[in-house]
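Removed from the display is one protein chain of the complex; every other protein chain stays in position.
Let's turn to chain A:
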Amino acid sequence: MVSTPLSKWKLAAITSAPCGAYMNYAEGLMASNIPTSPQETAVDFQEMGLQDKLLRKPTNQSITRMSVTLQCPGYPEDTLRSLAERLPCRETQLATLLALMGQPDQYSYPSVFIYGHRATGKSHVVLSIMKDLELPHASVDCVECVSSGLLFHQVLSAFFGPDAAALLPRCPSLSDFVRLYKQMSSNSPATQTRYIILDRAERMRDMDFSLLPALLRLQELVNDNVTVILLSEIVWEKFRPNTGCFEPLLFHFPDYSKAELVQILSWDHHPSYTPELYASYINILLGVFFSVCRDLRELRHLAVLNFSKFCEPLEKGEAKESDIHKLWKNIEPHLQRAMQTVYLREVSSVQWEQQQMDEKEATTLRVLSAHAHIELPYYSKFLLIAAYLASFNPARTDRRFFLKSHGKIRKTNFLKKHEKTSNHLLGPKPFPLDRLMAIFYSVVDSRVAPTASIFSQISSLVTLQLLSQVGHDDQLDSPKYKCSVSLDFILAISRTVGFDVVKYLYDFL
């Protein structure tokens, strides 16, 4: 196997291929950008003339056969084998990526867009390939790039050393980057394809609008053998600029299936127990958590955390490894509890382990209810109640609630049609400060002087995000607020001051 059709294309690209050639190729791939099963992918690639031998294989194939199939000219075979071993359940993606990359010295496709959910191994696969095969690459996390200058800086220093990056002007523009890159690459032209890996590429959309289109055809701009790999959790359709741009190759990383998760999680089994036991433990764990969480990292964390509990009966000698049912009965309630607390990060793993040691029902008590712990001064509580009433009652009904001789007002005839729907379904409405103060004075039972501290309490409620200010902060003349707490919360607060808030709510009349 001397060269794949892809590398033929690469050779063509060196002799300045027109852009249209890329486009045909890209469209062909795009048609197959969401492969539902590995077989389908293989078929697509076959149509395109890729060697079918390369890709046709089921997912959960044994590793020995895998190493035979994963061949890529130009890379050492044993490294490829170890790579495939380290990336279980991602053999298809690995093979496809390698095929796309071609041989190290060949020109690769200018830009590849890889997408898939969190923890599906996008960055891991790509970075493992780069590191194991020792390819020249610059890996940049776009979260870190507050400005595009930082991105350029990192790319240049990864490829040409920090001295080259230091040549960038203070606020580098795209053309500065391209000029410098060209200058540097003319001194040291690429012997291997250089890769720029941009993690969390969705952040690039917030940067300079010309940055993304330029990076997509960077190969063309700098006239060097460089490929940009974009990694993102969202689909390409959300990226495409209005003005149009060079379409990258789209490549999807599907979620791990349950079987695959079992296979991966079983990897880190405990040395003192058999792998079978650990596998059955993982099965139990997934039975509880699979419905709420498919994040591999999270599941691994939970698996490690609860394994000692799982093994407790074994250590005490109460059960044997074969008594899976008994072990299941032991661990199941714990996992349920873990789902309520650890998963939501209400307690840390250390605290969780300590609680497991204590082994009491107190654990449920220590998980604090959300509202029990808000301490507010007396008037702040009433201000919050007043704000809640102002937010959820129509202003026209204030007369009815806060005036002694309001007369009889029927609920049905009194209001306009749109006001008849429950205000709690519509959400809080903004209200001016005057109305808040008026309700406050009629709600609080004692006479309150309008002191400065009353007003400062309003602003401290805003900082605590119990109220939110509507409109601009600089509106000094009659500012408007919204109450952003829930009904349960306000009920709890009003209970502490002995105020029946339900009596004053229009929705509950």
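The rule is short, and it goes like this: contacts are C-beta pairs under 8 Å (C-beta built on N, C-alpha and C of every residue); 3 or more make two chains touch, one makes a residue touch a chain; residues count from 1.
Note that contacts and distances are computed from a predicted model.
Not every chain of the complex appears here, and the one that does not is recorded in UniProt as "Origin recognition complex subunit 3", selected from "NADPH oxidase 1", "HUS1 protein", "Dolichol-phosphate mannosyltransferase subunit 3" or "Origin recognition complex subunit 3". For the chain missing from the display, the contacting residue among A:Asp105, A:Asp141, A:Glu220 or A:Glu247 is A:Asp141, taking the whole complex into account. Remark: the omitted chain is touched by one listed residue; of A:Ser128, A:Ser157, A:Ser210 or A:Gln469 this is A:Ser157.
Taking the complete complex into account, A:Thr451 is the one of A:Ser257, A:Ser308, A:Thr451 or A:Gln475 that touches the chain left out. From the set A:Pro189, A:Pro377 or A:Gly471, the residue in touch with the chain omitted from the display is A:Pro377, counting the whole complex.
For chain A, the residues touching the chain absent from view are 118, 139-141, 143-146, 150, 153-154, 157-158, 162, 200, 295, 297-298, 344-351, 368, 370-380, 449-454, 457, 460, 463-466, 477.
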